[in-house]
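All protein chains of the complex are present and in place, except for one that has been dropped.
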């Protein structure tokens, strides 16, 4: 449990450095009988692929995925599924300028202090490429959720100071920023171009809405559904904030404003509002689950920056090369993947909550 | 792992319902040789004790703690420490008005859906009293951290719309709201009184600053130090947001503003600013760790609210009785406890990061 | 995870030193809706109670158990169940003769090396009293299994060189050694008396037969059902061997002798023999699960023994006082408890093995 393993029943173990031989994941605990092929994974991976627009790095990463195990005759076996993406674009770049330098805003210094030794090429394990394994696993979890009628819609809520003002799901894939508001996307593109001209970068907020989640799922206390989502989302590099429902806004409101009244609709318990974001006391309440993650600006910028190297010499550096001016659009699918993993895992764990249903399960 | 166990090496297992016989915790993985007595625990528990001011519930909870195991001749044995607080103030109140009703903003409906059966007295397991076990364990972790030169300072940053404008650590314990700004505390008290007159409640934000944390601690990927803090803090009832360093503000800034330049001070790598909040890539960077948690307003309010009961009948309820108009001041020590548990656990896990230090450890 | 937590979904966390204030367990992951009261626990605890015959220690341990949480109106809530047994017979004995001495065959030296400090009274955490928490949890697991039609029969197979030759379940509780063979029990009693006269002690073998376990339960690879049983049983102090089905005998047989032929009985797949002991490839095969545990002789003997103390001085000691000449009869219920915990945990985990059944579960 040195940190690259996540989940309880649906458990992922990721591996890989940015410029190493390959990256990937082993997913243990995938139930048997799910239809699965490489295409299912690729459709997710393509959403985090670089080179899609002027706002993503120009690196060429075809990300061809191989399923090494756990699938037979097109179906999951119940055994671990190993997925691997070989690095193809490993050109032997000259890293001498950053090899022993701690880049500001990066994990370099922490890795050096922790391990005394690091793969300096492209960030090594702390690179955004680390998320490949997560997205592969997320594709599987999403397929499982879909078969249960649960779907996730994830998009960019804001880029820098530019926030969306309207929501049209069909817009999300029509602009390179994955924003559900065409006008805001336009403004955000302009903002990004201005950043790039200044050799600067931007951050933003990703939002995810989960529909179809049954009520009563999630474990009270430490494994609250929102607490596991918080860990999962915060484990994505560059995330600096996480909130659910009204989030930080709830801290400024009053109980009478923030409480959601219960009512009965179609013979079911429903809520008239959803300030809670679909989770109460750590357990799903049957409403949509709504959460947001704040991403910091890409730390790799071409401006001159002051820093220190491994020999404790102060230096100035400019980080040139192929870097995303904003990582938010490519992070959208990573957020969705981590959420899918948490939700499916919670659904599996929840099957053990009532003794009568367990007895019933084994009677069939 | 049904949700009441947390931590890897320093692992806590809490138990107890609000109006059950007792609440407490078993802490496994406490290293041997720490001086520990009931007083150490009580000094923490007293910070979450109700009845301390007009802004906390009038319930009388003396919270006398018993150490049942794991301590011998005043020192920890290395074996599990069981801590128990018996419920004294269990007056057989009449619960008929809320027994089968789902209180808005509460976990009642989720527990009913999940378990089909619940302890309706005072929220049962979803009560704020559930945090007693966390605080007991946090007291132990804090003692261990103190012996390593690591300290935590936690306080109320805002109550409703009233935010602190200045920081004076000595002020924190001088006002009932645990705010480090006397003037803001005054304003917040007035705001709370107004809420109470309206039979309403307030939320707020708690901030925690950790000093003395060495650089290089935390596991990359899923167990990033901030990801574990996010889970730990989000697992506290009523938390709806978590952020570290600039948090959501980072999403609106640019790379050149948000990156912290490295420099050398006293022969050590330091950062000139701390927008990151002391953690980069999930690993501590040697600066203070700074994070915030948003708490929603207390859901129990005496205003008339619309809701539903277990038989799906719509109802109006008023939640009378002894309830905190704001839980933020009492949550301060809970946030500090959870953070202490995460940090100490990470320090233990980190000892295995370098082979040469392991070899060296066993040579002695 | 410092070693006092066991199980995944049905997870126990035990605590307590032999002569500390109390011993007990917190059981997390007990499904809601099981009828449970203190009597259910006591009926199990009474089977490990000392003072029942001349072959068990004369210590008076009434072992009154208190349920502190997780049960409401006679039913489990789905929340953690804390169970505590206070030590009553803590007479302030003089421990000066063993205080800093490493008793042969005991854990004293290991604890001293590991922790540098130990509770020398009665073995502290390494005492047989540590099993109280296990038995409390085992009583709960057994109740759950019984409601699913699964039962365990556990007994003494041999004491020293005296082995049972016949099996009559009704005999088990008729003799103080829990042997299913009256004649063998008689011989074993004589053997034990001879040992006691020599100030010596004896070991033995416990056997457990599980009936009603459905086929298809257990996780392949590391969490094979027999591998988890092996850990669970080997974690009981004094166990030195574990085997399933033919066990070590299988190593001497041939494939044609050892393979169990499959056949069809009453429309179900059955085996004509059960050399496998009910588990194939780590998964239950629907036959009875049969395993054995070898217990070493009680290490506390009144004979003069050579040893060393904490200051590395060689010494002679005689361990006087109240010690069982054989622990096997009292260990029977501990073996049964650990097995019940493993089996119920495996049944819960197994619910997630097929996608169609998961979809079906959530449709209801």
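In order of appearance the chains are A, B and C, and numbering begins at 1 in each one.
Everything that follows uses one rule, which is that contacts are C-beta pairs under 8 Å (C-beta built on N, C-alpha and C of every residue); 3 or more make two chains touch, one makes a residue touch a chain.
None of these values were measured; they are calculated from a predicted model.
Colleague: Where does the absent chain touch, in terms of which shown chains it meets?
Modeller: Looking at the entire complex, the absent chain's contacts are A, B, C.
Colleague: Please pick, from C:18, C:79 or C:298, the residue that touches the omitted chain in the full complex.
Modeller: C:298
Colleague: Which residue from C:24, C:122, C:180 or C:218 sits in contact with the chain not drawn here?
Modeller: Touches the omitted chain: C:218.
Colleague: In the complete complex, the non-displayed chain touches which residues of subunit A?
Modeller: Touch with the absent chain occurs at residues 1-5, 8-9, 11, 13-17, 20-24, 26, 28-30, 32-33, 66-70, 72, 75, 77-82, 84, 111, 114-119, 124-125.
Colleague: Mind listing the subunit B residues that contact the chain we can't see here?
Modeller: 8-9, 29, 31-34, 76, 78-79, 144, 147-148, 214, 220, 347-349, 351-359, 361-362
Colleague: If you put the missing chain back, which residues of subunit C would it touch?
Modeller: Contacting residues on subunit C, toward the hidden partner: 1-6, 8, 14, 102, 104-107, 109-116, 125-126, 130, 158, 160-161, 195, 198, 200-205, 214-224, 226-235, 237, 239-248, 250-264, 267, 269, 272, 276-277, 280-286, 294-301, 303, 305-308, 312, 314, 349-350, 352-354, 356.
The rule is short, and it goes like this: only the chains that are shown with their structure count from here on.
Colleague: In terms of Cα-based centroids, which chain occupies the most central position?
Modeller: Chain nearest the overall C-alpha centroid, as shown: B.
Colleague: Measuring centre to centre with CA averages, how many angstrom lie between subunit B and subunit C?
Modeller: Using C-alpha averages as centres, the distance is 37 Å.
Colleague: Hey, how far is the Cα centre of subunit A from the one of subunit B, in Å?
Modeller: 26
Colleague: What parts of subunit C, by residue number, touch at least two of the other chains?
Modeller: 8-9, 29, 32-33, 78-79, in rising order.
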